[in-house]
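What you see is the complex with one protein chain gone and the rest in place.
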Amino acid sequence: MPDSAETLPDTVPGVLKTEDAPQASLWKDAFHRMVRRVDVLIAALLILAAVAMALFPTLFTDADPRSCSGRLAKQRPETWFTGDHPLGTDAFGCDFAAKLVYGTRPTLLLAVTVILISVLIGLVMGILSGYYGGWTDAVISRALEVFMVVPFLLGALLLLALFRGRSSSEDLIPSVAPAALALSVFGWMEFARYVRAATIETRNLDYVAAARCLGAKDRRIMFRHIMPNAIVPVTAIVPTTVGGIIVTESVLAVLGLGIRPPATSWGILLAEGTGWAAGGYLYLLAWPMAFLLITVFAFATFGDALRDALDPKLR
Amino acid sequence: MGRYVIRRLLQALLTLGLVLFLMHWLMALSVQVRGNPARLFFGDRTPNAAALAQVEAMYNLDDSCYDRIGDPCVMPFVERLQAYAAGDFGTTLRGNRDVGELLAISIPNTLRLFAFSIITLVVLAMVFGSWAARHRGRLQDHAVRGGTILVDSVPVFLIMLIYTSLIAVPLTRWVRGIFGDEAAIGQLFRPTYDVDYPWMTIIIPGLLLGTAGLASMTRLVRASQLENYHADFVRTAHAKGLSRSRVARVHIVRNSLIPVVTAIGYNFAFILTGAVVTEGIVQIPGMGQLLWNALLTTEVSIVITSFVIIAVVVLAVNLLVDLLYAVLDPRIRYA
């Protein structure tokens, strides 16, 4: 979720006033700063674990999450990590551990897709409007404002509710795509603002002016000189945003939009678990909540550190 | 300054117009794709064509543009604008209720919810942010940062659901056991909103909603205070021999309020999103619930009007914040 408490980026973190070499050193410097911090390392490990779960679920569980038998419903995890159902079964009699592990993939896939699309739109829009200024800027800025006026999640809710499809399949792409699109449509503005500000700042720097005088084409200047600078502030907010999208997915699941059963995701498990938690099946809520919280917390910690590392002013 | 205000106002109007049109188009598209919501009027029954047509005409849904996918339906848009200009927000398809009246019921409830959550957010962020800034780089600083990030990682709906389904009931029974059933305090922890106690039963949901966005707000307070710690006027104050606490209170805290004011403005839209979930779980008949139900049932008039109101509020707050900025900070001048 875009960091809405942030003011307009008057000064953009990490925009350097000199040529390419220090740009590389900024990343290197940030990297060194990051690896020295224990919390960052732990966060990175947790994120890696989640990614591994999404990519290779079979490493973590043998059970099939889609093989469910109502007669086995809600078996408490009394055997603890052993037996047929190491974490018990869910309300439908599916293996709960398998549900959790297989729920990682749609959750993370959604987050990554939304980030990729949003960053891409943000970069293009931001650079175009910052670099060309004038009419281009006026039009893009207006579009930015129009989208900013509608709160992120509300906008996505609007699209998903108005155009919600009928069927909910278990296939990965069709179950993730609508939510991914809706969230991206209302998620790119934050990136565009940062990129635009960075672009304006970079455009007037000496080396860019020099490159222009030497006859460099617009496209070359944008890719070669401006992009590396613009990508810095964007990178700084990506991890936090990923965490935000994971949370958003769970909100959508609770509202019955986004990824829908019988497909599974952490959000869906959470939504189902809350009803049963009060009924004495706390584990149905606790496990997905733990998975979600730890992952989001890891992303947020990582993002926080990354922002600090890339922004010398905040240290 | 005057010219700046006029320019900003014109821009805001343009944005508003665009939002309005975009919303109208989206709704039209939805009607075109999903079928005519006039069907809603009849509930379970399959209406005969005659009755359906009458209802469509009643709600201006009979324009043939609603049958062509992608048609922006300009004529109904103009009619809608004219109705707005006349102060008519339309009526709902189900129950034939006046949207203006519905809004008049919903908005005060949401505003009360907001009041509590904004206060919570600002107070918590100020306390933790100042604390972290004063102990910068030390354990307290890291604890605040970690703690606020952790709180922010918990989705609002989860906090609400855990509260209403696990905590609220035993707490209410315990409090009532002490103070009696009718005591006002016995209403405070109730799991759902009650119209008879419009203030008491909205406090806790408001407080819980206020934890959303805590991490970034705290970080903001901390950063702006740190900046002020090294500002010349603070150094001067110290040099004058003022006590540490007085410097902290008067010079640093007050001056770091400026970015906080800004952030409240931007957070407004953010909290509004949380209202959809909160109001649904705690049963507060506010804007969030109104809008959500309208989205599910394609109540065109409510959806468009709600989003227009949100847009107006966000635009107004943004404008106000920018102007306030100029007032609070003598370095900023708009031309």
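Brief remarks follow.
A and B label the chains in the order they appear, each numbered from 1.
One rule holds for everything that comes next: contacts are C-beta pairs under 8 Å (C-beta built on N, C-alpha and C of every residue); 3 or more make two chains touch, one makes a residue touch a chain.
The rule we apply is simple: contacts and distances are computed from a predicted model.
Note on the omitted subunit: UniProt lists it as "Peptide ABC transporter DppA", one of the names in "Deferrochelatase", "Dihydroorotate dehydrogenase", "3-oxoacyl-[acyl-carrier-protein] reductase" or "Peptide ABC transporter DppA". Annotation: of A:41, A:91, A:143 or A:227, A:91 touches the absent chain (contact as defined above).
Across A:26, A:68 or A:111, the residue that sits in touch with the chain not pictured is A:68.
Remark: the omitted chain is touched by one listed residue; of B:11, B:32, B:140 or B:293 this is B:293.
Checked against the full complex, the one of B:190, B:222 or B:251 touching the unshown chain is B:190. Touch with the hidden chain on the side of subunit A covers residues 66-71, 73-74, 91-94, 166-170, 256, 260-262, 275-276, 278-281.
Seen across the whole complex, the unshown chain contacts subunit B at 34-35, 39-46, 49-51, 53-57, 62, 64, 67, 94-97, 105-106, 164-165, 168-169, 172-173, 176, 181, 190-192, 194-195, 280-283, 285, 289, 292-293, 296-297.
Assume only the chains that are shown with their structure count from here on.
Considering their complex, residues 1, 3-7, 39, 142, 145-146, 148-154, 157-159, 161-163, 243, 247, 250-251, 254-255, 270, 274, 277-278, 285, 289, 292-293, 296-297, 300-301, 304, 314 of subunit A touch subunit B. For subunit B in complex with subunit A, the touching residues are 11, 14-16, 18-19, 22, 26-27, 29-30, 33-34, 145-146, 149-150, 152-158, 161-162, 165-166, 213, 215-217, 219-220, 223, 259, 262-263, 266-267, 269-270, 272-273, 276-277, 280, 291-292, 295-296, 298, 303, 307, 310-311, 314-315.
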